[in-house]
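Sharing a structure below in structure tokens format, with a few things to ask.
A single protein chain has been omitted from the complex, and every remaining protein chain is retained in its original position.
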Amino acid sequence: MKSRPGFVLEVDKSTPPILVWHGEGFKLQKMPTDSRVLYPKEPIAPLEDPDGAITHALDNPIGDSKPLRDLLFPSMKLTIAFDDVSLPLPAMEAPDNRQRVIEAVLNLAAEKHVEDVVLIAALALHRRMTDAELKHCLGERIYNSFAPHGLLMQHDAEDPTNLTYLGKTDKGEDVEINKRAADSDLIVYVNINLVAMDGGHKSVATGLSSYKSIRHHHNVATMQHSRSFMDQSKSELHSSNWRIGRFLAKEGIKIFQIETTLNTNTFPKQFSFLQKREWEWTLKDRIGFSSVSKALEFAPDNIKTSIFNSIKAPHKLTSVQAGEVEAVHKVTTDHVYHQQLVQVEGQSDILSLGLPYISPYNVNSIMNPILVACLGLGYFFNLYKGKPLVKKGGVVIMSHPTPLAFHPVHHPSYIDFFDQVLSETTDPLEIQANYEQKFAEDPWYRHLYRTSNAYHGVHPFYMWYWCAHALDYVGKVIIVGGNYKAVKRLGFLSASTFNDALEMAHDTVGSHPSITHFHVPPLAIAEVN
Amino acid sequence: MKAIQLQKSYAKFAGAVLANKLKGHGSSASALPLRLTELSEFKLPNEDWTYIYPIMSGICGSDIKTIQAKSSRSLEHLVSFPFIPGHETVAVREDNGKRVVVESVLSCKSLGMDLCQFCGEESFDKCQCQEFSPSIAPGLQIGFTKDIPGGWSEYSMAHQDQLYEVPEDMSDEDAVMIEPMACAIHGVLKIRQEFLAGFSDSPLITVIGAGTLGLCTTAALKFIFKDTVRILTIAKYPYQRQLAKAVSADFLSGTDNIVNTVRHLTNSLITGPSLTYGADIVIDCIGSKESIQGAINITKPGGQIILTGMPSKSNLDLSLLWQRQLTVTGAYTYSFETSNFLKSDKAKTFNIAIEASKSFKLGKLVSAKYDLDDYEAAIEHAIDAGKRDSTKIVFVNDKTDLMKKLQRRNQ
Partner (left out) sequence: MPTSKSYKIENYDSKLIKAKLLIKIGQYKLKNRSKLSGFIFDEPTYPSSIERPTPSPKLGVNYQTNWARKPLVRALRSIVREGIARPFFAAVAAPEIVGLESLNLENPPYIFTANHASHLDTGLLLSTLPYQIRRKTVAAAAADYFFDTQPKALLAAGILNAIPLERIKVNRTSAKLAQDLVEDGWNLVIFPEGGRTPDGWGQPFKGGAAYLSIRTGVPIVPVYIHNTRVLLKKGSKKLTTGATKVIFGNPILAADGEDARKYAIRIEQEVAALKNEVDQNYYVSLLDKHNMTTPQLQSDLKSKWLRSWTAETTAKADKKEIVKWPKL
């Protein structure tokens, strides 16, 4: 596969309409002349022998670490932690990276006769995974060997008997992690690094930790000082996680980090037109686009949701590295940047985004209005290095139907957050001060988080904090084609078409604004000069 | 005189019921058993009574239920047809020209009979003797008997003791809200101390409904309890939410998220249709099957439910009422209050209501005024009040006209 680099297209009269995501559907949109469209780099070639690469990585660790083989001994307590269902997006075709890596780790452990091995899904405050999701991510063989014996666990951040408090960092951050992990002779963490925010010390310091600890970096102040959290060197979120990670190392918690990266080959063949540049669409692509979008137009909501949830992405492994956390993560980040970084010259007045049907928090679920806000202002807005794509006080135009719908099992606290909190205020600081604790300590949310498949009570707050930097920075947010009530509650403006949205932006950015459209898929990070 | 009369026409009642079934709310008023007529003068029942000229008279939820033939037939013996409705009336007294509000409830005293035991104790709200008056046909209140015209008319009448002078600086709109406010206060004062003493420092009182009565109840709670309780008002329409906030509800909830909201506010878990804790007191201002069932589900075990809105025949599941050991209290009209939440030992409900209405400026709940001639539009508006972003619909009589009439009489 030959991969062409990403670039910024200057739209002229002969530019065809641009494909724009619109939730569970997409549309073609003619961009105004002189606007810019950011095209990501095409998927890079995957590793030819992924299993071989994994074995090689385990035997040749990076940084101050012995090969995994030498860290294992029969009487040890070994804990293998792995990223949860929020990664990668969409879920990848089997075998998942986690399955490949963990099988390799287990083969070594079996060879060394390690008797006490436990697998933990590093949920942090996310919802518990279903059996089917665990099976998909680990494979039948691992699932069958661990789940029936109760050795496949999901981290429970609300189980006081299962947490170990280790102390405070020099900045006063509480450090509390999963007891089994803390008691282990070795934690092997298996990660999938989809965007530059993932991985590193964040894996254990957040994934296996509790609300008490997470609140120190998942808050408004931290998020407003992360410019952006996709760029670790300028991310307060990461500084805090790194402090906690180093504290863990000092406390003698041994972590063997295995990180993997994927290429951006996001959609299967029948959706191949999504990843192509519009002027290269063949007859087949055009037929594919029009038949798929027509079908989606007429399909009922729940059928659309299940169609999209059934998509498995043909992502492929592009790198795997193992060893000491920081050294490993540096290499991993380089690989992510290698795939995703696109150079952009200067900021613009308006940033236009087409938001897809999926975000990290609605896998096999429903994208509710709060997640729409988070995906646009939390994730896409922050996919920059250096400066944001949009000027300070500029306008973000997002395209998404923003339906007034919630998944009652996965997002119970979101419903109340939307109903009781956003109806009063949308100011992140006020929300944090007046409501967060009540939701975080609500016994019902705790119960659902621990026993059902619900996100933690405080999770919708984090989604809103994720937007804090953008809310602080941007002058106006307009959602195209969104449910009026939902958009209004979020505190944004709603427009029926892109042109209306431009019209509405005029009083903020003048009548001849510069426009940049972020073309997805695949993913990219804009390095703005 | 011009008046709106409710007739007992079975055909029209049947029509009303049918229209109701077919269209739900929003049935056309022309199908209802109402008519605008010219009537000859009514005689005063006895010398303690006086004529009054209504300035403003409200359309109450119970009026609508009666007109739509939705109210229970158990009350039929206390109503005599055809009658002129209107029991939320601000009027001018014929004898001294003062502006008054009418305490509409009828009792042995106002009917000029020997006092029953309740009336002897001045609990006029509990009097059950309306059926037995020798001079006046049965009527629950003024505006439910054929012998006394209610407020939807050019003139009406009342016993002197039923009239309360309206302070000079109070608007007619504020004054017309005194009667519903008195109902609300009476309901709120049915709260008993023992039910408030609960798990939390600040008890939660839930008001179901944000129509006139719901909003008045919300205001009454604030008026009586100040900030010692938390008030959650359940409002169906966004407009009602704003008003509920304006009359100082602490929390608001839509109708389809009630259990969840109460759960969140009381730190409960959901168990079946109900909660492990729940609201200490629930005041139902709707009276429908759904609202009462909802009230049962969200009240804390051992808590109290107060029914202020007029209920009717309904098919309820009372197993949780039994299992959670709830107390259900009805609250009808007003008289004297002897609650220990008041400063004085005994106070007239209307006097408290006058003060409360003034302090909350409840006149803002009056959303539309209609002449008697426009009665069809008025009734239609009242039926759909919530949907049409309105609360209280009132009839008004032209004031200048009224003054002329008064002068003519006095001459």
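Here the chain labels run A and B in written order, and each chain numbers its own residues starting at 1.
We adopt the following convention: contacts are C-beta pairs under 8 Å (C-beta built on N, C-alpha and C of every residue); 3 or more make two chains touch, one makes a residue touch a chain.
All values derive from a computational prediction rather than experimental measurement.
Asker: Which one, A:Phe146, A:Phe273 or A:Tyr465, makes contact with the chain that was left out?
Answerer: Considering the complete complex, A:Phe146 is the one touching the chain left out.
Asker: Have a look at A:Ile18, A:Leu106 or A:Val325 and name the one touching the chain we're not showing.
Answerer: In the complete complex, the chain left out is touched by residue A:Leu106.
Asker: Among the options A:Phe308, A:Phe418, A:Trp444 or A:Phe461, which residue touches the chain absent from this view?
Answerer: Touches the omitted chain: A:Phe418.
Asker: What does the interface between chain A and the hidden chain look like in terms of residue numbers?
Answerer: 106, 110, 113-117, 140-141, 144-146, 148-149, 151, 301-302, 366, 368-369, 403-409, 415, 418-419, 486
Note that in this section only the chains that are shown with their structure count from here on.
Asker: Between chain A and chain B, what's the gap in Å when you average each chain's C-alpha atoms?
Answerer: About 55 Å, centre to centre.
Asker: Quick check: in the complex, which residue numbers of chain A touch chain B?
Answerer: 412, 415-416, 419-420, 423, 438, 442-444, 447
Asker: Applying the document's contact rule, which stretches of chain B touch chain A when the two form their complex?
Answerer: Interface residues on chain B, with respect to chain A: 251-254, 257, 260-261, 263-264, 267-270.
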